[in-house]
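Below: one structure, written as structure tokens.
Every protein chain of the complex appears in place save one, which is left out.
In this document, chain identifiers A, B and C correspond to the written order of the chains, with residue numbering beginning at 1 in each.
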Amino acid sequence: MLSSKKKYIVNGSSGIKAQVFYPVFPAASYTDSSDDETSPRDKQQKNSKGNSDFCVKNIKQAEFGRREIEIAEQEMPALMALRKRAQGEKPLAGAKIVLMETLGALGAQCRWAACNIYSTLNEVAAALAESGFPVFAWKGESEDDFWWCIDRCVNVEGWQPNMILDDGGDLTHWIYKKYPNMFKKIKGIVEESVTGVHRLYQLSKAGKLCVPAMNVNDSVTKQKFDNLYCCRESILDGLKRTTDMMFGGKQVVVCGYGEVGKGCCAALKAMGSIVYVTEIDPICALQACMDGFRLVKLNEVIRQVDIVITCTVLITKARLEQNFSWLEKVGKVAVFISKEASLRTPELTWERVRSQVDHVIWPDGKRIVLLAEGRLLNLSCSTVPTFVLSITATTQALALIELYNAPEGRYKQDVYLLPKKMDEYVASLHLPTFDAHLTELTDEQAKYLGLNKNGPFKPNYYRY
Amino acid sequence: MLSSKKKYIVNGSSGIKAQVFYPVFPAASYTDSSDDETSPRDKQQKNSKGNSDFCVKNIKQAEFGRREIEIAEQEMPALMALRKRAQGEKPLAGAKIVLMETLGALGAQCRWAACNIYSTLNEVAAALAESGFPVFAWKGESEDDFWWCIDRCVNVEGWQPNMILDDGGDLTHWIYKKYPNMFKKIKGIVEESVTGVHRLYQLSKAGKLCVPAMNVNDSVTKQKFDNLYCCRESILDGLKRTTDMMFGGKQVVVCGYGEVGKGCCAALKAMGSIVYVTEIDPICALQACMDGFRLVKLNEVIRQVDIVITCTVLITKARLEQNFSWLEKVGKVAVFISKEASLRTPELTWERVRSQVDHVIWPDGKRIVLLAEGRLLNLSCSTVPTFVLSITATTQALALIELYNAPEGRYKQDVYLLPKKMDEYVASLHLPTFDAHLTELTDEQAKYLGLNKNGPFKPNYYRY
Amino acid sequence: MLSSKKKYIVNGSSGIKAQVFYPVFPAASYTDSSDDETSPRDKQQKNSKGNSDFCVKNIKQAEFGRREIEIAEQEMPALMALRKRAQGEKPLAGAKIVLMETLGALGAQCRWAACNIYSTLNEVAAALAESGFPVFAWKGESEDDFWWCIDRCVNVEGWQPNMILDDGGDLTHWIYKKYPNMFKKIKGIVEESVTGVHRLYQLSKAGKLCVPAMNVNDSVTKQKFDNLYCCRESILDGLKRTTDMMFGGKQVVVCGYGEVGKGCCAALKAMGSIVYVTEIDPICALQACMDGFRLVKLNEVIRQVDIVITCTVLITKARLEQNFSWLEKVGKVAVFISKEASLRTPELTWERVRSQVDHVIWPDGKRIVLLAEGRLLNLSCSTVPTFVLSITATTQALALIELYNAPEGRYKQDVYLLPKKMDEYVASLHLPTFDAHLTELTDEQAKYLGLNKNGPFKPNYYRY
Partner (left out) sequence: MLSSKKKYIVNGSSGIKAQVFYPVFPAASYTDSSDDETSPRDKQQKNSKGNSDFCVKNIKQAEFGRREIEIAEQEMPALMALRKRAQGEKPLAGAKIVLMETLGALGAQCRWAACNIYSTLNEVAAALAESGFPVFAWKGESEDDFWWCIDRCVNVEGWQPNMILDDGGDLTHWIYKKYPNMFKKIKGIVEESVTGVHRLYQLSKAGKLCVPAMNVNDSVTKQKFDNLYCCRESILDGLKRTTDMMFGGKQVVVCGYGEVGKGCCAALKAMGSIVYVTEIDPICALQACMDGFRLVKLNEVIRQVDIVITCTVLITKARLEQNFSWLEKVGKVAVFISKEASLRTPELTWERVRSQVDHVIWPDGKRIVLLAEGRLLNLSCSTVPTFVLSITATTQALALIELYNAPEGRYKQDVYLLPKKMDEYVASLHLPTFDAHLTELTDEQAKYLGLNKNGPFKPNYYRY
């Protein structure tokens, strides 16, 4: 129910304020047919307690949002378990909120904003604002709104965050650029996106990373759930909701065979699509071959495919234009699960046909159907399952706790992977949902294997 | 885009009026967040030409509906081809409308109503009304509205239908009950649903069928597309849109392993669910075994499954209550792809949590999440792909033409299957969409096989 | 363990002799590295009781064959059940033998021969001969041997069969041609192969069928098991044993998308092959599309595929040569699951590389790897699972009983399908193997559905 995409700052000690950029909730239904055209920035809203430190679409939707949160509760088993084990006494309300409240229970104060202009579920944002959280997010923000929201989170009189929980790196980047001094009091960054992690490693390489950072994007559970397992479901969901197309018999090219590409390919193959793959990495390419996908270059199949799905940052505007200029078939659908491709150029005409569905028209009349304006389809046009959010949120909570409480010196100004044992812990918290029964090592077996009975069970280089 | 579920009457000769009960269009987005609470029956609406012989939610949505129709055009290749081959000169507008206009071009007049109280896409209904078609349908009709709409279609001063195109048999039933004399001038019935066909065979057995009827439900293309292939996609779509659940690891029991059950099982297995099957027919049961599903009785797994999907009319209220009374797990999701199960009993409390999502609560507090109020999930909560509609509509059009033009005596007061050659023709019209290249028999091969080069290619008993 | 391919004549009443052409048992291991080059026809062999009315490879292998039979016992549940229900007191020995003994218990006498020159398991044939059954079959018969064996079965002094159980129609054809008078006393033919059934329908059409014939090939259980489910497994087995190839990433074209083709395609897709399909029937073609296979003409892909699998009788010599003459890639593998394709022409050179693996070399040096000499791969190079044989044998036994005991006049000189209720009965006998629990209709449900509680459950036109 809630987005896996958020940016926030968490201030982890009691009595300390926290700045939160938080969940942007993809709606159960991705279309929001509200007729209210007023920008949230121009509205004066207060929650029922009179608080106005937030900016959402419509605070009156809070009650509906609260119901959504309650639905979500049932799919967040690990966060509940985590809370119980930490002897929290309050019942868990819902996804991210649970996380927030968990952090809150530990003394954190949070502020939050969206990390994707389409991924906010207005009702849930309203519910959070109503509960007193400073939320700055609504579905359908403009680029300018987006940065305005981030700034409203960061730039608050008398409030200094000491931890950042980011998704995409935009928040981190904003602080680096506008408020570099803030880093003096920041104990660490927890980042969950590929892009954000990439930026952090670049900062680290350049010697510019000034606080420790935890790369939770590459934890196993995060990788497999946010990417492989989640995309396996959300690609179908996103395509179906926007286009109502039938998958059977469709020809599809998927650019990139990493975890996201693997998930998309598996799902579409299972639904009867014919799938082609492009890759630059020979290992992933060989995997695609063995999994039954023809490995091609984009230009070899662009004329014949019905759908183009990019799961890579590599489909730059130039390449796209080069390829799409060959288009002959009106109605080809293009989907982007990366942020890089932009078709907002002067010579291309855009025509909106449905919410999040545009025709992009070349000067010669050829056109493609572009979904989510070229932004992340899985976040914009489908719903990230609550269960996945539970995994991500649990991972983040553990990372924040680890980073915040680590003894001086354990973490330097570098990027770290989540310790494997925590990764295993997150997984084990989620097993009961499936009524899954883990086998326990006997003492004899543990000794034979040279393992601790409680893990970690695999060497660090193990690939799963 | 348009529903495969409709009831209409077609009056096939020029100059003859036709009564049409027509498409109920599942929306691209299944939620319609309009705040307008007025019943369409209480509204005075006219289309732009001043015509008011229709009843839809909001005639003002016609333009949006027209856009939807245009999107649909691209997935209706066979109807286009059919039109072209019949030298029709008008461009095809869209799905059902195409069908209507095709029939119209042949001289038919139509009136139509919905066959499912949730399956109408208001905007498209508006567009049709705007175009002058007498449409009586809106999303969210009450039971009473439903029959009112049917009656408004049938019971029209000075208008006598001579063909019925039904889906579910409610229309046929209504005429049998209220206006039996109408059958004197009716040349035939084309019926596409399991239930409707079942009713027709019962009428025939009882010697009460007074006109020839064409069972298009059991044509191969109809069976496989409306049931197997369509349900394979729509079960995922319907579950996801209503519940945002993750399929991976979920335990599901599917009641019935006919075409619909096979489609549901295949899709859920592919998405990582653990699927159990119940069956009464040993042949279908053995198929389930060979396809990798445990064959169980409902009571053996009801406690452990997360989702119950019924693809049979056999889950009667009694059986359900008997089984669900064992429920221990709040949050179990029940899905019905049949009309028979009703949980509207005095002792059960219903609580609406989202559009088409209810909690049904037993006196002892156990509850299930019921989707689409126990009605057909695939029609109510997901979208029937336009491509499937194209197949069904093409099949129906051919059946209507066959029945209407058959020489006296070819069809008696009985139920007939679509001739195999027409079935093959429908399939061949849809192959170009997939850039599929059929191999043609050489004269020598045809002779060797004892076949006509143009088909039919299989004996009547062939199962596909 | 035992072949599904056999030809026999059963003489069903006590005191009547029967001529049997019986199972040719595909070996567990398809290679038989015996060095004994003497033709079985030139050997003088007796079983331990001094009987010599048989012709097998080596009667001394009987004990090993008996062990194979005992292994088979455990996968023949329905035959066991059938026997038990018929109050048989002897324990079931094994597959076909079980069938023979079942028939024997009913008074039948049998003689048998192989129906495929590669499909005999010598050891099992020896065990049967040792038990006193007149068996004429060995692995690797020549064409001439094949007909000699059939004749030795039919042409026996003082022995007149009264029922024929055939597979492929060769036996029936032989009797028609050589001993037409035999038909005067024959009560019926039970035929299980596509080809044999095709021949029977042709005879019937031409008015030349002089006894009733039961088409068991088109019973549901037979169709799905012998074709769909069995080929799904045996295509992998046959390819692997002969070539040791890896399936992942291989490009394969499958000619024909009937049950056999569907099984092959599903298995290879699951193992990571890229599969193309050719078809002449638009309905099967559309199914291939929806199942995710590109529908092509053979010449469009012949250059790029690694493997050609024909599941149709349509790949005539001419077409093959025409296509294969384009071959550019040494090592392309050709597999035939039909009898029609012959590459035994003067201009082609054959080079044996392994048992059942030949290189067929074109004059210009291009070559293909041909498996099983172009004969049925699934029978020649793999093993038909005992479970499948159990289904086929049970079906045949029921068909023989039905035909033999039917009251005068029930069956005319025509070809009949197995009554649906028997089909369901065969299926139900096999469910316990899977610990599968069938749901039973309540009286109320049966009445609601208008069905008998014990079936048949589906109309005759139902496709499964």
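As a working rule, a contact is a pair of C-beta atoms (placed from the backbone, for glycine too) under 8 Å apart; a residue touches a chain by one contact, two chains touch by 3 or more.
Just so it is clear, the structure is predicted and the values come from calculations on it, not from any experiment.
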Statement: Filtering C:Val156, C:Cys210, C:Met245 or C:Leu451 for touch with the omitted chain leaves C:Met245
Message: Considering the complete complex, identify which of B:Asp53, B:Asp151, B:Asp291 or B:Asp435 is in touch with the unshown chain.
response: B:Asp291
Touch with the omitted chain, as defined above, among A:Asp306, A:Asp358 or A:Asp423: A:Asp423
Residues from subunit B at the interface with the omitted partner, ascending: 248-249, 269, 271-274, 289-294
- prompt: Contacts of subunit C with the missing chain: which residues?
  reply: 1, 28-34, 67-68, 70-71, 74-75, 229-230, 232-233, 236-237, 240-249, 251, 267, 270-272, 304, 330-331, 353-355, 382-383, 385-388, 433-436
Footprint left on subunit A by the chain that the document does not show: 198, 201-202, 218, 220-221, 223-225, 229, 278-290, 294-298, 300, 313-314, 316, 318, 417, 423-425, 427-428, 430-431, 434, 436-442, 444-445, 448-450, 455, 457-464
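Methods note: only the chains that are shown with their structure count from here on.
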Task: For subunit A and subunit C, let me know how many angstrom lie between their CA-based centres, rounded off.
output: 55
Field: Interface hub residues of subunit A, defined as touching at least two other chains
entry: 248-249, 271-272
